[in-house]
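Here the complex is missing one protein chain, while the rest keep their positions.
Showing chain A:
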Amino acid sequence: MSATVRVQDAPFDLAAETALLTAGRGDVGAVASFIGLCRGDDGLAAMTLEHWPTVTQAAIAIIAAEAMERWPLTGCTVVHRYGRMLPGDPIVLVLAASGHRLAALEAVAFLMDWLKTKAPFWKREEFADGSDRWVAAKAEDEAAAARWRGGEGVRGRG
């Protein structure tokens, strides 16, 4: 099974996406998941995600293929939303399925670290007082992504 990648404005369904990863197969021992939500810090009223429509899907597919290459996954799923989100709204879903948990957990962490630093999305925050600002890239996100640079995904068996 290969990676499933979708870029959409609609919300996603964790249970349905998980079922698609495991349907009809008995070799999946672990599905790890991550959901990123819009967080309402500091009076945030809404967040709009802009992306590069002709490039985003392919850019995420490259990241997902890299995860499939580094870990013994039976499949993985990335659904990334764009458009305007309110606090509590889900933004991104990442799933990784494997025979064992360590590969699945590591692959999800890798996918999120690379999505944050390599996929062409930009967040603009709107605040309750009417002001707005573009989110600046964070050095800690770059550092988190850099820890995977050597290609040393642990071939998890745990």
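The rule is short, and it goes like this: contacts are C-beta pairs under 8 Å (C-beta built on N, C-alpha and C of every residue); 3 or more make two chains touch, one makes a residue touch a chain; residues count from 1.
Everything that follows uses one rule, which is that contacts and distances are computed from a predicted model.
Matching "ABC transporter ATP-binding protein", "Alkaline phosphatase family protein", "Response regulator" or "Molybdopterin synthase sulfur carrier subunit" against the UniProt entry of the left-out chain gives the name "Molybdopterin synthase sulfur carrier subunit". Across the entire complex, the residue among A:A3, A:M85, A:A104 or A:A119 in touch with the chain not shown is A:A119. Touching the missing chain, out of A:A19, A:L86 or A:V135, is residue A:V135. Touch with the chain omitted from the figure is made, among A:A3, A:L49, A:A64 or A:A103, by A:L49. Residue-level contact of chain A with the missing chain is found at 36, 49-52, 54-55, 80, 91-92, 112, 115-124, 134-137, 141.
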